[in-house]
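My structure is below; once you've seen it, I'll send some questions.
With one protein chain withheld, the remaining protein chains of the complex are depicted in position.
Naming follows writing order (A and B), and every chain is counted from residue 1.
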Amino acid sequence: MSKLKGLAAGALALAALSTASAAEAETRVGLLLPYAGVYAALGEEIDAGFQLALEEAGMTDEFAIVREDTEVKPPVGLAKARKLVLEDEVDVIVGLVSSGVLGAVRDFVDGAQVPLIVANAGNDDATGSRCSKYITRVSFSNGQVNRPMGQWMYDQGIRKVYTLAPDYAAGRQMVGAFAEAFRQAGGEIVGEDFTPFRKTQDFGPYLTKAKAAGPDAIFVFYAGGEAISFVKQYDSFGIKADIPLYGSGFLTSPLYVNAEGPAAEGVVTALHYVPTIDTPENRAFVEAFRARTDRAPSEYAVQGYDAGRALIEAVKSGADSREALASALAKVTYTGPRGPVKIDPATNNIVQNIYVYETIKGDGGLTQKIVGTVEAVADAPNGCKL
Amino acid sequence: MFHQTGIKTAVILALLAGLAAYAALGGYFARELVIEIATLAILAISLDMVAGFGGMVSLCHGSIFGLGAYGFAVAATLLGLPPGLALVAGIALGALFGGAVGAVTSRARGIFFIMATLAFGQMVYVLIFDARALGGDDGLPGVPRLDLSALGVDLQSSLQFALFAIACLGLVYALAAFVLRSGFGRTLCGIHANEARMRALGIPVWQYKANGFALSGAMAGFAGALAAQHTMFVSPEMMVWTVSGEALVIVILGGMGTLVGPAVGAALLILLRHEIASLTNHWHMVIGIVLIVTVLAGGRGLYGQLEHMVQARRERVKAHA
Partner (left out) sequence: MLADPSTWIVQGLNGLQLSMLLFLLSVGLTVIFGLLHFVNLAHGALYALGAYAGVSAVWMLGSYWAAFVLAPAAVALAGTVLYLGLIRRMRRSGPMNQVLVTFGLIFVFLDIFRIVWGDIALGIDAPAFLAGPVEVLGVAYPAYRLFIIALGAAVMAGLGLVLSRTQIGAMIRAGVDNDRMAACLGLNVERIFFVVFCVGCALAGLAGVVAAPVFSVTPDMGTQILIPTLIVVVIGGLGSLKGAVAGSLIVGFTQTFGAVLAPQLAAVAVYALLAGILIFRPAGLFPARG
């Protein structure tokens, strides 16, 4: 009897040892982000957030990371993706800032059956008509971030809105989603303008047109340098005194809102993350990020963190091959710095809270005051068949 | 005037062989690089034809490249044509646009000519960027590759596509050399050398310029169609003005007016960029310094300098003989 027990114990121990060593087999991760050029700041933010997630879980040794630069160019992104999959043999790719690169890479990733965790690119189609069971998005979709503002602004008593956005796919999707929701709530879009993408730094003519249309509010999407120019010019024309400015949160992203100066105070926008979310998870995240980089985390940082966290959750559930990871990623759910998040089984896009916040003056610069929370915002399938 | 000298033959054959070897022996990424080098080299050769030999420096060849890519992609995906016909469509579109630009700008000179070509190129870029039916800035996916299974070649394989691209490069070079040695090519060089004299000889200068540009456009369009097949995806990024600028830089770096130089320049720039990018995120600066140093060191371009030295030695030997 005891011999049998001994044997059983030995077998158990052996089994335990072998599963332990299987878990120690590294997961190879390809980080596909822009590291040089004008989008490098975003790439670095996402990378920092991703590494923070690994450190927090104490699992940095279990992942082998290969980094490749997309240069924000679709052909380059595709070549690097091919390299990561065929030469470096990664188990999963994480990243993609630009929707253009995502568009180029999508067919390859789907055909090669490699899981891809999208850490920024917001194109609606990627979790819509061009979705794939291998593509999981933990960042946002262009429509998801803006739709809630439609109802929210109507509820504040606003009835007439003028919209502005840069003339490219993301600009149209962002403002389009807001406009549709606002109209459904009962509001009226009195005018819209799409400014030549990356060529317009002078918004004077458009601001003048917007003011002349007599709206109750202006709703815009701009990011980066264009956002800074727009907000400052909005203030300098004195429109700020008459017509309040609303927009997508990228307009006043913590990453560069301080460059906008006092002009940004009072602007109300909506985003899936702000560093002032008051939950224990977020406070811990902000502290850890500040300790690492000496600045407050932006939405890009949390996207990188959640990419890491989602991957860790998938790996912890036992997934060890590309197929298994793809299925496990689709089932991830936890409460992170953004609040409760999960992946929508109909689209593989993240389901998350959207925070409406006002930019106000704080100690040490501009900060974000949350004035409304829309919970568990999910996208309609939009042609996705998973 | 263009002469297919020994050194030209030697270097271009060495380049083709080198690329083939790198593709066959290197890893997956090596093949990606080789295909990129081949398509860019075809574009650079097409530019050298009008710029180096015809004296018409163009900043719209990137747009022609993009037009060829879009022509192929649209014909193959939205219009459902077989890839062979779609390729013809891409080449034809490049030729038409090139010919139109060449005809319309034939009176302009120097920096004005360059800016006029830039203007036309930018107009095409904006039109394609704004065309939501063509995917806008999200681009068109699902672009197929040519079906050469009748020849026993499977272009879906990276290695075979790389070798195919190298073969295309060789073909385009041979075609360019042939044209430049012909009567048409010599007239074009004559126009570059002295336009007034050619006009006095009764030659319809603008027709030659337009035709030269059309032929160059056909080649650039072909390069674009090839690039479209490589990534199986097209986007307006392919026709941004910096692509034209990069093509011009490659031509000058390799040696304008040598026909072989541009191909060498393409290989050099892409390999250099890849090597440096793997060492530092600030590779723009290193490339910039390389460009400046190349010019300060000689100004004929790398291959141009080599050719010059070989020529000079030959002359010295002849003089002493």
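Throughout what follows, a residue touches a chain if its C-beta (ideal position, glycine included) is under 8 Å from a C-beta of that chain, and two chains touch if they have at least 3 such contacts.
Note that the coordinates shown come from a computational prediction; the quantities given were computed from them, not determined experimentally.
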item: Selected from A:D69, A:D91, A:D107 or A:E260 as touching the chain missing from the view; value: A:E260
item: Hidden partner chain, touching residue among B:S46, B:T77 or B:Q122; value: B:Q122
item: Omitted-chain contact residue, chosen from A:G111, A:G186, A:G204 or A:G362; value: A:G204
item: Selected residue (touches chain absent from view) among B:V57, B:V179 or B:A277; value: B:V57
item: Touching residues (missing chain, whole complex) on chain A; value: 38-41, 44, 167, 193-196, 198-202, 204-206, 208-209, 212-213, 224-229, 232-233, 235-238, 255-256, 259-262
item: Interface with the undisplayed chain - residues on chain B; value: 57, 104-105, 107-112, 115-116, 118-120, 122-123, 126-127, 130, 241-242, 245, 248-249, 252-253, 256, 282, 284-285, 287-292, 294-296, 299
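Please note the rule applied: only the chains that are shown with their structure count from here on.
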item: List of chain A residues in touch with chain B within their complex; value: 35-37, 40, 69, 73-75, 78-79, 82-83, 86-87, 99-100, 103-104, 106-107, 123, 125, 130, 167-169, 196-197
item: Of all residues in chain B, those that touch chain A in their complex; value: 27-29, 32-33, 36, 126, 129-130, 136-139, 141-142, 158, 227, 230-233, 235, 237-238, 277, 281-284
